[in-house]
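Right, one structure below, let's go through it.
A single protein chain has been omitted from the complex, and every remaining protein chain is retained in its original position.
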């Protein structure tokens, strides 16, 4: 028996998330967004959250709904501004939410560093740009790099396709995106899945997130989103 | 048509490897060792090589045979000394080969950094040990780290299980080991495979090394090794 | 994989004449010009928006493999009707399809691929490009505008060749190929080529080379741009 908990409800899955937590939220736009977990987090009530996610919400659902509920103090993301990011846009213009824009590759690599025990790394992205301000520069072999630090989460909320009862995960197509990286970077990783298959039901060669990174699993009925803007 | 070359012979696969090249050689002990490519490299004749590999050869085959042929100037590895590493041991004691011992995780992560465009990274391994000598130390959040630089190869010689004609790869069990990392870290990646399957024959969700990292593929008859010491 | 460096552009290898037309190109025609210059077998990222049109001009037999930053190689055309799968989109969140030989990977692996210099070409839009290859395409810098960078800075420094696809002038007629960018930078010295509706420019260490013009003379170009043209 592995100690990964397979739970019946999303409410159990998000239990214990404290006010002020840093929460890594999977998804690239709507693909891979853990809608059911976010809805449960809204019911759960944790506030003053720092959210790390690629975007800052679309339409009125998922992350956008969490923002609209006033639970988020700060967003670290690469791309807040989208055609349907009106919830974030309004909060930002009213000064009700902090924003840190992080290049997408840095967002991913900084979370990987947190999961991999790397203390910091020199990265070629953003050299000479406004996003380099305040960062240490070092020239290595004639090329300039910026020093980047890990981004660690208290919790990760992600969506995967299938899990086995130990917590091994596989994803579907480009909905994989940030899930596997966030799973490694958080103290507690919570995963909504389309299906829990029996032990032995996943090919060990094709497991994307090994069980060691997964704490709580909850199967959800359907992934009730379509393409962006269509819901 | 992808530009990955699917070749008929291992001799074509190792053509052009220059004297003085740095060659990343896959395998952990015998598992994943590209024996056929190494045999071809011995026939090809390149000398004064720097070899990056986890071990420094076992018995008289593979890497050990390349060493015995006098082609290797220097070895970077984590674990040269084994029960059957007598070829390396003798060369080393005679002062005929240079050795740089690198912790296994650093070997992997430094090659990953080379493949990922990371200029250098701060790593917790080896702090306070003799292998920290000469390395920059930095304290981050109260913990000490050493600065580690990328290891880049001119060539990688690795073994995989199956390839498609574009160069996508899958591996078998723990023979995967260093192959996927080395494929990203070399200018030219050469792969011996058990089988080339038709295009579409690999599950896109289960590809381990995407085609972009692969330059030359050659199918080999059988993997003619058994367990360590048994050949 | 490595692309065929002996044929830097397909037009050269195939012996096609450069496009020299007497009218400015539509952006779709610009897309075709760029497609013509992408080498066979290249691994290419087309960013979001306008440059994604280039894919329509890449014949299948060319074997160009498209990368999308959200974790895929071997991206196919836009999905239509029943093909639409919310789990399969491009970087612009548009539903796309999968070609045989595709591979999926997570975001850290996808950006390692970019930033490690493995992509042959990426094509991006721009607000401005400087004569020495600086790129400004992520932020207007206007007060009140919400900054959003996405993968632009990673692509700018990662691909072996960064092409820009843009109109040469703003709606008010100001040139976008400039001596120094006034917009916030995305990357420095990273652009190698600029494709516009009136000309294609090669940014070389010693200056800006005009490769082709469309409905404009070189003298006219010189008079409207504040950069030295070779």
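So that you can tell them apart, the chains are marked A, B and C in the order they are listed, and the count of residues begins at 1 in each.
As a convention for this text, a contact is a pair of C-beta atoms (placed from the backbone, for glycine too) under 8 Å apart; a residue touches a chain by one contact, two chains touch by 3 or more.
The structure displayed is predicted, hence computed values, not measured ones.
Looking at the complete complex, one finds that the omitted chain is in touch with A, B.
For subunit A, the residues touching the absent chain in the complete assembly are 1-4, 112, 114-118, 164-168, 184, 188, 199-200, 202, 204-205, 207, 210-215.
Mapped onto subunit B, the footprint of the missing chain covers residues 28-32, 54, 78-82, 89, 92-93, 99, 101-109, 111-112, 123-131, 171-181, 208, 223, 225-228.
The rule is short, and it goes like this: only the chains that are shown with their structure count from here on.
Ranked by number of C-beta pairs in contact, the top chain pair is A-C. Our note on geometry: subunit A versus subunit C, Cα centroid distance of 29 Å, whole angstroms. Between subunit A and subunit B, the centres computed from C-alpha atoms are 33 Å apart.
Contact of a single residue of subunit B with at least two other chains is seen at positions 116-118, 205. In subunit C, the positions touching at least two other chains are 98, 104-105, 111-112, 114-115, 157-158.
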